[in-house]
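Every protein chain except one is present and positioned as in the full complex.
When the chains are written out, they are named A and B in that same order, and each has its own residue count from 1.
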Amino acid sequence: MPLIHKPATELHELIKTKQVSSRDVTEAFLAQIHHVEPSLNAFLTLTDDLALSMADAVDQKVSKGLPLGPLEGVPIAIKDNICTENIPTTCASTILKGFLPPYNATLIETLKQAGLPILGKTNMDEFAMGSSTETSAYQKTHNPWNVDCVPGGSSGGSAVAVAGFEAPLSIGSDTGGSIRQPASFCGNVGLKPTYGRVSRYGLIAFASSLDQIGSFANNVTDTAHLLNLLAGHDPKDSTSLALEKEDFTRLLGSPKKGLRVGLPNEFFKHLSPEVKALYTTLINTLSQDGIEFVWLDLPSIEYALATYYIIAPAEASSNLARYDGVRFGFRAAGTSSTAEMIEQSRSQGFGAEVKRRILIGTYVLSSGYYDAYYKKAQKVRTLIKKDFDRAFEQVDIIASPTTPTPAFKLGEKTNDPLEMYLSDIMTIPLNLAGLPGLSIPCGLHNNLPMGWQLMGKAFDEARLLQVAHQMESLIGFGGCA
Amino acid sequence: MISTEDVRHLATLSRLRFNEAEVAQYAKDLGSIFDYAKALNELPTDDIAPSAHAIPIENVFREDGVVPFDADTLLINAPEQEGHAFKVPQILAD
Partner (left out) sequence: MTQWEVVIGLEIHAQVTTQSKLFCSCSTQFGSTPNTQVCPVCTGMPGALPVLNRTVLDKAITLGLATHCTINEHNEFARKNYFYPDLPKGYQISQLDKPICSLGYLDVEVDGSTRRIGLTRIHMEEDAGKLVHQGSDNIKGATHSLVDLNRSSVPLVEIVSEPDIRSAKEAKAYMESMAQIVRWLGVCDGNLEEGSLRCDANISLRPKGTETLGTKTEVKNLNSFKSVERAILLEIERQTDILDEGGTIIQETRHYNEATNSTKSLRSKEEAHDYRYFPDPDLVPIAIDRAWVSRIEQTLPELPTARHKRYQTELGLSDYDAGKMTVDRETGDFFEATLSLGSSAKEIANWLNGDISAWLKEHSSTLAICKLTPAHLAEMLKELINGTISGKIAKQLVDDMLETGTHPSTLIKEKGLAQVNDTGAINQMIDIVLSENPKAVEDLKAGKVQTMGFIVGQVMRKSQGKANPDQVNKRLKELFSLS
């Protein structure tokens, strides 16, 4: 098996035992990147030199007989909304063209410390607003399973990097499904941890109360090992959780006895008969292994999408006010006053979807509408949390399809925002509740992968990964050949 | 219903400039999104506390103390710079 097809944990073992060098591994992925990028367009910026110098540093440690940390030497790709010092970070927006962050996100400091060579920055929907990576101001990313299809979004580039064997691991961010939905479309494992589990310091904000950094990997084991690195309290992020360090791999391989999995009726309503059949088969298969499934009602979930499309744009309209052409990023030329400069820079620098969400957010926060929209949505958010709390009194894990359909065609939904928003209908509730969730591949529909979403209690990632690992081995999904 | 007048007001508030076609398009888009959002009114929420955060955390502080930062790395990104300051066009238009 070529190096690039091997999971991250295996690559790390090979490096640790001197069977290959981190440089060998890194070069293999860089070669694959250069080979497939013309057809996939997953990356916005490649950092070959940085990756190789980081790999060499790991190899030196190995040659000196120094011990390696977890996953050390295994390369990784980073979504372009995470600040990398002096390396372009654009959020796939014109308004951040040429922006060189003056600092590293906490996550990047962590990865540098841990010795994971950084391959480059991946494409995404502009400011993470989108479900297909098509709102990127720079390029369209293609789904390796079918290059006419979207990879999902907003972390489409990171999903494709792993699915196209350009990277064994990648980092994304998930505000309403931006990791789980593309993981589902691209047939890999995408994890959104509990809100506050991974520091947001240096993650360029879309919607602060919903954004959470997470990962893509080929399997659950790699995902768990990577979470061990990513998780941790950060004093620079007020919303970061001050929890004890824990080993998220500790429950892997020892299936929970008497596992009860909840299936929310609401999530199965919107499926086509064919897709529904796929999941029915899956549930039957898993039941045979002693997993007990329980049908649940989460009535307020029906309102999650509407809630999300009020709260997220509200926060975004404020978060995106700093892009004014004064201190960094794009500034429109030939303006005769500061007010005109700001207006022109924003009008030329933001794409249509970003502007749409700024308008929505401005509307729901403006005087006269705040209570009817924003405050109402915050209250419904409370109801959604309560529904989850009640459900978790009955079950260990909640499961659902990750998306109602497999990947759709490029351009298919770009003219109908509401239709596009509906593709996140299964993933959004979790962000509103702040809970951890992941998507694992569970089968093919029209030769495109479908995802199985597992949702856990807050801070219960270890359990979530345990169950995902158990189901992953029962499903036996092959991956993208 | 979102009128084109509403869209123009929102554009002014958010410092965006649109042509007539864009204004009409956004009025239509926002209209359908808010129509969809109306569904929230079906839920009684009088006694429900609003959630501004995903996870309830309180009282996160830092101690008062200075940590210097290399400010030159910030100015590198200035679209226009004069001396050690960010330069902007005149505030009042002629």
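What we mean here is this: contacts are C-beta pairs under 8 Å (C-beta built on N, C-alpha and C of every residue); 3 or more make two chains touch, one makes a residue touch a chain.
Nothing here was measured: the structure is a model prediction, and the numbers come from that model.
When the full complex is examined, the chain removed from view is found to touch A, B. Only one of A:F328, A:F408 or A:Y421 touches the absent chain when the whole complex is considered: A:F328.
Contact with the omitted chain, checked across A:A42, A:A314, A:I425 or A:M471, is made by A:A314. Where subunit A meets the missing chain, the touching residues are 81-83, 89, 91, 96, 99, 101-103, 105, 200-205, 207-209, 235-239, 314-315, 317-318, 320-324, 326-328, 338, 342, 362, 365-367, 370, 374. Interface with the hidden chain, as seen from subunit B, comprises residues 9, 12-13, 15, 52-53, 57-69, 71, 74-75, 82-92.
Rule of thumb we're sticking to: only the chains that are shown with their structure count from here on.
If each chain is reduced to the centroid of its CA atoms, subunit A and subunit B end up 23 Å from each other. Taken together, the subunit A residues at the contact with subunit B in this complex read 86, 99-100, 102-103, 194-196, 209-210, 235, 238-239, 241, 300, 302-303, 305-307, 309-310, 317, 321, 324-331, 335-344, 346-347, 350, 355-356, 358-360, 362-363, 366, 373, 375-383, 385, 417-418, 421, 431-434, 458. Partner subunit A is touched in their complex by these residues of subunit B: 2, 6-7, 10-11, 13-18, 26, 29-30, 32-34, 36-37, 39-43, 45, 48-55, 57, 60, 62, 70, 73-74, 76-80, 86, 88-94.
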